[in-house]
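Missing here is one protein chain; the remaining ones are kept as they sit in the complex.
Take a look at subunit A:
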Amino acid sequence: MSRATRTALVRDDRTLYEAVAGTAVGLSGVAFVVGLTALLGLVGIDDPVAGVGLSVALGALLLALGASVVGFGMASRFGFVDAAPQPSAGIVAAVAFTAIWGAVGAAASGAAGVGTGGRLALGAVLGGTAFAATAFPREDVGSTAPAGALAVLCGLSLLTGLIAPGWERALDGYNATLFGDTVVPAVVLFASLVTGWSAAKAYGGFGARGRNVGAYVLIYLVVGSILAVLVGLVAFVAAKGLPGLFNGFSLGGSGLVSWPFLTSGAGLTAEVAGVFPALLGTIWLVAGAVLFAVPTGVGAAVFLSEYAEQGRFTGAVEVATNGLWSTPSIVFGLFGAAFLIPRFGNQKSLIAGMLTLGFMLLPLVLITSREAILAVPDEYRDASAALGVSKWQTVRSVVLPAAIPGVTTGVILGVGRIAGETAPILLTMGGGVLPAKSAAPDVLGSFRLSASPPFVSNPSLLEATSALPYQLYALITAGLSGNIQNPQEYAWGLALTLLLVVLAFYAVGIATRYYFRRKLHQ
């Protein structure tokens, strides 16, 4: 109550305390980023920084951060600053610090050569102390003292060289050794996370607002790292794959563009080894799966949402659809191998692959189409019915056109997912490791009519055919070697091609969604 009279309703002035706490959050961020670059090997942990090794400098930084975090708590506890701490830091923080300090105790005593019993005992003692220190004092102390002490401990062990660049420790019985090169960055990453959270709480003045700031810092960090991983992955594959993808690429000449990596096979006659057969195989594979799954899925969605009464049958279909959606791809592969292969000439074939992927695509199409059809407002149907239009005419001319955007988006995203699937086609479609251009399927040109059943045949549908993801797998199992000039470069080019094909589907799907949504809101 007394606080309300002292503080302004809107706090727009930056006090010194907030400035220092904000700086501590920023420095923790810096330590986190430096730790990450060291873990990825972009900088060495013994690189000189201001005359000392990086690990010593980071140790000093952690020590300072830890001390200041403890200082924030004390400043608030003894009333030097204006904060709104709650009576306790809460059970979540208490459990987290118990676990952290318990692990520290066990690891430290293990490093000192104590047996299992001793390790458990020290871990329990430290964990219990941390629990008491977090849960019992007021929040400003409870959420800073254990965090600050941890950072101080980590900082001291780096500063004194207890854990230093040359440090190593074999894990007995674990077939592994820990080195300073990985442990130092890991320690820095962890300690900076803890101090960052604690300093952010201090910045918010503890209490509800402080918890808000602390949680937001962690969540922003998580989302930032996920996006960084995504961008890093795509950029990494692109950087490694571009030389292979553009091998022998030239503009001009007879065909305007000459892109041998995409237009030639990997046979002896090919000047530049290319992925044409696998690319064509993937295109046919996707086309076949779409031809099977899209009409089936959309038809089923229409029946479920327009004709069927909600009951046991629709419930069973829904459970079956969701079950199929989460069935592992390798199980679809086994199913294709047991069900389709004996019925299509007893060997791995393009059509078996198409149908297997079609079975996988079916639940995706059904779920998204059904959502799209259910999203069509009932007013549309009522208006059509009021005009005396029959049920089917309404579905055909009103409901389906209105649902097409959603259906299209769902289909494109689903296709993107199955285009990159390897496990099902590994068991059903096979194909060569480095197929020559002559191995590319010629589906349209090889339909044959015959007088005996089954009357229509197509040998190229019944042949084992390569596809991009399968070829990448086959190259890996062949040890990234083969009868071509630069197998490594070829494999990365292949990976980039596959990634681009799949991402193109996703980009088109997401763009379609945005286009239709903006049209809808106009």
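Methods note: a residue touches a chain if its C-beta (ideal position, glycine included) is under 8 Å from a C-beta of that chain, and two chains touch if they have at least 3 such contacts; residues count from 1.
Criterion: contacts and distances are computed from a predicted model.
For the omitted chain of this complex, the UniProt record lists the protein as "Phosphate transport system permease protein", which is one of "Tripartite tricarboxylate transporter TctB family protein", "Phosphate transport system permease protein", "TrkH family potassium uptake protein" or "Membrane-bound metal-dependent hydrolase". The chain not shown here is touched by just one of A:Leu162, A:Leu230 or A:Ala375, and that residue is A:Leu230.
From the options A:Gly248, A:Gly420 or A:Gly482, the residue with contact to the unseen chain in the full assembly is A:Gly420.
Of the listed residues A:Leu36, A:Ala135, A:Ile283 or A:Ala337, the one in contact with the hidden chain in the full complex is A:Ala337.
For the chain missing from the display, the contacting residue among A:Ala164, A:Val376, A:Ile484 or A:Val502 is A:Val502, taking the whole complex into account.
Although one chain is not drawn, its touching partners on subunit A can still be listed: residues 41, 170-171, 173-179, 181-182, 208-209, 211-212, 215-216, 218-220, 222-223, 225-227, 229-230, 233-234, 236-237, 295-297, 299-300, 302-304, 307-308, 316-335, 337-339, 342-343, 359, 362-363, 366, 390-393, 395-396, 413, 416-417, 419-423, 426-427, 430, 452-456, 469, 472-473, 476-477, 480, 491, 495, 498-499, 502-503, 505-506, 510.
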